[in-house]
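Step one of this worksheet: look at the structure below.
With one protein chain removed, the remaining protein chains of the complex are shown where they sit.
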């Protein structure tokens, strides 16, 4: 209980399990747990997005997620667990999950919000939209790659 | 997807299942899901709280939870599911759970926060702390009941 | 001069324990306001001051203390809540 903040950060190619994240932040002294799950919205487009493909600079993404978790943990007295999927993620499945627990709910909400906001802002992870018509588009600030042969 | 907000409110004497709440707010058009779980903190006291016992004015508690869910659903374009336990809840187990989904994360966080804040403020539900030494204390604004025979 | 009314009062938590039952039947003067019900509860409750923040429900909906009771009404005394 008094051992200080716990932070877990994970990159995974499998489905995210919210229960695992919640279990990672359990603490008898923490009365509030907040989770965030980010899911690909199917109706983005047109053309419709059928899946995303995530790529990361893996060691730095993990380190950055841990650093972000530790910021929230220290600022809010929270435990934090965060996981991000890599590789293909079908539309409708979760690509990122965060759990944060704290003694009281304002701190748990703030910690969870900090972690997801900063992961999206800072972690070196990129997504590629894969459309129903087979086209793909990286979301990385560069103009679309010219399609070969056109 | 375009069928408008969904609101589920439930009182239950069994353990809360976060997955059920999350499933209740799933929507292909909603990219963000936020949950809140409230758990009895064991170290409250002294004397230590070993469990809570919840009592409600059940029809109004359910109606009030639904009204609160609908407020959040309308204000934030969210789906909401909320469940509150009644009867004995051992320390360390969840007594209340909320899930809210929305297209984007600020709305999902705001909806979840609104629902838990307002349930705590308005729903006619009361808790009794049960201590390790056998004493009990209702949290209902009245002075402690005199112990018979003292 | 109108006939008295019979109302049912629902009580919860420590109020229920003090009353010894979840429901109290009261015969009251016609049009008694909801906010006066407390003073008709059995002892030892009516000697206690009603807690700050006491709310009222009438037949399953929120109401204000000035609402006039009618025969057959069901009043709930909602002590300050502590769910969550």
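Details
When the chains are written out, they are named A, B and C in that same order, and each has its own residue count from 1.
One rule holds for everything that comes next: a contact is a pair of C-beta atoms (placed from the backbone, for glycine too) under 8 Å apart; a residue touches a chain by one contact, two chains touch by 3 or more.
Just so it is clear, the model here is predicted, and its values are computed rather than measured.
Within the entire complex, contacts from the absent chain reach the displayed chains A. Within the complete assembly, A:56 is the residue of A:22, A:56, A:81 or A:130 that touches the hidden chain. The missing chain lies against chain A, touching residues 38, 54-57, 59-61, 63, 84, 95-96, 116, 119-128, 138-145.
The working rule: only the chains that are shown with their structure count from here on.
Each chain's centre was taken as the mean of its CA atoms, and the one lying most distant from chain A is C. Chain geometry summary: the mean Cα position of chain A and that of chain C are 51 Å apart.
For chain B, the set of residues that touch two or more other chains comprises 38, 116.
Multi-chain contact residues of chain C (touching two or more other chains) are absent.
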